[in-house]
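Below you will find the structure I want to go over with you.
Here the complex is missing one protein chain, while the rest keep their positions.
By letter and in written order, the chains are A, B, C and D; residue numbering begins at 1 in each of them.
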Amino acid sequence: MEKLLIPMICKVDKVIQETPDIRTYRLKFREEGMMDTFTYLPGQFVEFSLLGSGECTFCIASSATRKGYFDCSIKKAGVVTADIHSSLEEGDEVGIRGPFGNWFPLEDIKGKNLLFVGGGIGLAPLRSLIQYCIDNRGDYKDFTILYGARTSSDMCYKDEIKEWQDNPSLKVVLTIDRPEDTWTSNVGVVPKILEEVVKPVIENTKVITCGPPIMIKYTIQSLLKLGFADKDIITTLEMKMQCGLGKCGRCNIGSTYVCKDGPVFTNEQLKSLPDEF
Amino acid sequence: MEAEVKDQLVSIEKPELIAPPNWEPVIMGILCNWCSYAGSDLTGTSRIQYPPNIRIIRVPCSSRVDPWFLIKSLQTTADGVLVSGCHPGDCHYISGNYFARRRFLVTKKLLNFVGFHENRIQFSWVSAAEGPKFAKVVNKVTEDIKKLGPLHLYKKENFEKK
Amino acid sequence: MSFSTFVTDKAGLQKFYEAIMASQETYAPVEKFGKFDFKRVSALAECDPESPIAKTMSIKPLFFPRTAKVMKFVATSAGTDVSEVDEDPLAVKRVILGVKHCDARSLQVLDKVYNWDYIDTDYQNRRQNTVIISTRCDKADTHCFCTSLDYDVENLDAMDILVVHGTDGKEYIKARTEKGNELLSSDVTRHASPVTEEITAPVLKSQYASFAASFRLKMNYKEVNEKLSKIFDTPEFENVSGNCVSCNTCAFVCPTCHCFKISDEKIKDTGVRYKSYDSCNNGYFTLMAGGHNPRPAKYRRWRQRAMHKFVYYKERFGENLCVGCGKCTISCPVNISIFEVVNQVSAAAMQE
Amino acid sequence: MNYTKQIQDIASQLFAEGKIDVFVGYRLNGFDDNQVPVLIKDPQDVHKLVFTDKSVFNLVNYLKTDHTRRKRVGLVVKGCDSRSLNLMLTENQVKRENIYVVGICCEGVTDDAGQKMQNCVDCMVPDAVVSDELLGTASGADTLTYKMNADVAALSNIPLTERAAYFEEVFENCIRCNACRHSCPLCYCAKCCIDQETATLYNGANTTSAAFHALMTWSLHLAGRCVDCRNCEKACPSHLPLHLLHKQNESVIFENFQEHLAGVIPEDRGAFYKYSLKDPDDFIM
Partner (left out) sequence: MARVGVFVCFCGANIADYVDVPQVVEEVKRIKEVKFATEYKYMCSDPGQGMIRDAIVQNKLTSIVVAACSPRMHEKTFRKALSDAGMNPYLLEVANIREHSSWVHQKDKKAATEKAMDLCRMAVAKSIANEQLHEISVPVTKRALVIGGGIAGIQAALDIADARIPVVLVERSPSIGGKMAQLDETFPTLDCAQCILTPKMVDVASHPYIELIPYSEVIELQGFVGNYKVRIKKKASYVNFKTCTGCGACWQKCPVKVPNEYNMGIDKRKAIYTPFPQAVPNKPVIDAEHCTMLTKGKCGICAKVCDKGSIDYTMQDEIIEREIGAVVVATGYDMWDPKPYEEYGVGRFKDIITSLEFERMVSANGPTNGVPIRPSDGKVPKNVVFIKCVGSRDEAKGIEYCSKICCMYTTKHTILLHHKVHDSHAYVFYMDIRAAGKGYEEFVKKAQVDTGTTYLRGRVSKIYKKGDKLMVRGEDAQLGQVVEVEADMVVLATAVSAPKDNPDLARLLGISYDKYGYLSEAHPKLRPVETAKAGIFLAGCTQAPKDIPETVSQASACAAKVCGLFAGDTMKKDPMVSTINNEYCSGCQNCVKVCPYGAIVTDDVPIGHGSKELRTVAKINEGVCQGCGSCVAICRSMAINLAGFTDPQIINEIVSI
């Protein structure tokens, strides 16, 4: 066990300041060749350690289809993340354990219409899947991304969103909570835009959503109202985790280990869990 | 495992253990800003020489010194601690050193009770004018702790399994 | 394949233990401050293999140490170096004697969680290198209820060697595994004589009968388990947890609690990452960085503990996590009995 | 010592008069004569209450939980418990008007073996010092003369190295479960310095030295406040002699600062929150 808890050392290749409190760290393994053995699928997470400060759980925000690196987007929330933001720059080293957890049901969504609904930092796990799907575009039908943030400056991955917008095979809908002078796109909370602007096709569509708990709650309500089945709504769950290995017991919800059986769940699965998340 | 741990976690005061050659004690000196730190500055300005074992931490007042600092020092890095403040009645903050004095006595007695030699935890009042006294105090503390030898139990080997 | 069994008298059993201590790295209950904890011993005088169950700590720390070093690291501007800890002192070949059945059983239960998905190799090494000699109790303690649970105490195969104080005044030493058999086939049994199954079986049976009759606590496990699994939302949890002081002792002494936390400590440039016990009764156990806590109230944490012991683990791994040793009840400063709690909750839920 | 009847009557009356929301007392554990603390919220359950020499646990501990905070509470206190209650009042943790205190003139409680507990044998304050109603006959004990604890005196007289070895064992056997902190009625802080969650500063791991560090810091936080109820010792799964640390501090404080026993005098916060110009100075260079 103890050995499984030892992290591998990664070097920060690039730091992107996404928003005032979100940074994306592009990481590469210090030892060459390690990257090849580090195989992961969209939805999985890593344990990210700033040695001496502590460990934190972050999802991988990039797809393994983009070779040579992986991204973690980190929002300043607690002690360790504040430390990461204040100290971690290009060339610095961090410890990484993983990848852990399950992944988005890649087989299930094949051949389906995909609707991504993201809010704030919640776009990070979706981005991994979006990249994966773009790189395997042929496997999927219609492709819609709805992304909302509090303000335009709180939007992550601005450059990449631009690329997506320019991609004719994707439909991108952006929204912010309150109007801004320079903002020409939608204004309003995500569920509202979902119902009023996106108006998704229900048949043969899988919805993948992630964002702040309150957004997920209302988005799922909207989706159900629109007629989606629980099994077609897929989300990722946030829970305190420490080992990532299904041992430390922290992420237990009933008999479920979020770090092993999750973090990706369908709404159907979530409904069967005790209400403790 | 127990055996291995035993070897490393020898008791706090073990006179039969001989200090390694060239061993030099580390003494954590916590000084109040207005009297003792100024006094130690004066020692420097007066070029009065004293042993180099002391590591100085500046605090505003001896009343800022939580006994926890002494415990933490002894647990991790130091072989002994010295806390120094203003003479009674001279406290820059009126009464800080009186409160501190009570805590120091209880802390010292408690640590002595659980097995630390009393000379490992020392206190002094050094005013801003007492440069020579500061040197004298450091001399004494260093000598005392050299006599006692290294503090075994709670040094860096605390990074061990139990 | 049949394993060998030996018979001897009291003195012979002591000699057997001494022979083991002389030839093997041995752990046994050692008394300190009126409490027995398993420590390394070299002579029978230091320890008491017959230590009273109420005063004996579990053997869990010998497999899952209270604090284990995960790794060392050196972090300087030149880079970060992570190194494995030195050899695991718990993974050496060793014998643990004086183990109670419940403790032995706890390892069987823990094997499940440590062997699913990611295999905990350290735990595995420790398990594989250890020979467990378990003595069957003659009498149940006030808080024991191992016979009420989902495992067969009489035919328990969680130990490598079983020691039974026969009702005929003789001591029976029976190998239960290959490992145990191997040890018994060495000369540690020179003061005992082999005996056949036909002779031992009735003695062991009658010993077990008198042991089983001594239990004060009995529950219908199946019923309790079934009911509990259906009553997540019962308010009864709030009542039963009222006088809990959240002291966490139960989790620390429990032979099957296996939650842990990871913490870094650093002096100068070098640091150590530790893995230490944690308890789901701690308010901060599930507290997230953003401030969200799924189990903020004491009764929720109590429910988690009780349900994990009697429902969740069973659902997941097919075994009941609680082994009925009563250690948590004995250690509890306010004498809360998990036995009482699960019975009370399931009974109250029935009335609803 | 048996006040079962009186306490049941008092509790019934309090409920009847609507003076309390919850009554904290003891009940039998249901199979032997040992007792379990109980929080009675329903007047129907008052009959469960008992009080004998087996009523060991200091119930003031429950004043720091959510079950009793900001509620009107009836409470049974022995001499030592009442001292901790006094400190809780002084330190603004509970409001006097919110609690109805049934004080006991305690004759000493017994351990599992039926022996009178050592702290009861040595008890200097057997009668409740704060109460709305006092049961039993006041002992008239002298609360002002200090009696040195025999264990502390004995340990103080052995050579330093032996004492060091003894306490090394203590720290080694500590399993850092923090039951001592949680069972102490005066450890009411939201975040405690010995909780592992504050580990970056306070050593979360369970090494011998971490135990030393935690127990030292903890006992100094209770110096001048410990009331010798020994909840901590009862809670300690390793049976560590934690009272030694508290008693040592208490004797130093008593001898050097002439302070009274903690919690005996209302509004007295303990030795560390005041000073005298005459405090000993000879240990300082």
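Throughout what follows, contacts are C-beta pairs under 8 Å (C-beta built on N, C-alpha and C of every residue); 3 or more make two chains touch, one makes a residue touch a chain.
This structure is a prediction, so every number in the text was calculated from the model and none was measured.
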Omitted chain - touching chains that are shown: A, B, C, D
Listed residues A:I9, A:L50 or A:V258, member touching the removed chain: A:L50
Identified contact with the non-displayed chain, of D:K54, D:H182 or D:H221: D:H221
For chain C, residues in touch with the removed chain: 75-78, 80, 266-269
Absent chain, residues of chain A that touch it: 50, 52-53, 83-84, 86-89
Residues from chain B at the interface with the omitted partner, ascending: 24, 26, 28, 33, 37-38, 40-41, 43-45, 47-50, 52, 55-61, 63-66, 68-69, 72-73, 76-78, 92-96, 99-100, 103, 135
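Basically, only the chains that are shown with their structure count from here on.
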Geometric centre distance via CA averages, chain D-chain B, whole Å: 33
Chain centre separation in whole Å, for chain D relative to chain A (CA means): 50
Residues within chain B bordering two or more other chains: 5, 159-162
Touching two or more other chains - residue numbers and ranges from chain C: 66-69, 261, 263-265, 272, 278, 287
Touching residues (chain side chain D, partner chain C) in the complex: 29-32, 34-39, 57, 61-62, 65-67, 169-170, 173, 175-179, 181-183, 195-197, 199-200, 203-207, 210, 231, 234-235, 237-241
Residues on chain B engaged by chain D in the complex (per definition of touch): 5, 9, 11-15, 67-68, 71-72, 75, 88, 95, 98-99, 101-117, 122-125, 137, 140, 153-154, 158-162
Chain C to chain A touching residues, read off their complex: 68-71, 73, 75, 79-82, 84-85, 88, 113-114, 116-118, 120-123, 232, 258-264, 266, 271, 273, 275, 278, 280, 285-290, 292, 294-295, 300, 304, 307-308, 311-313, 315-316
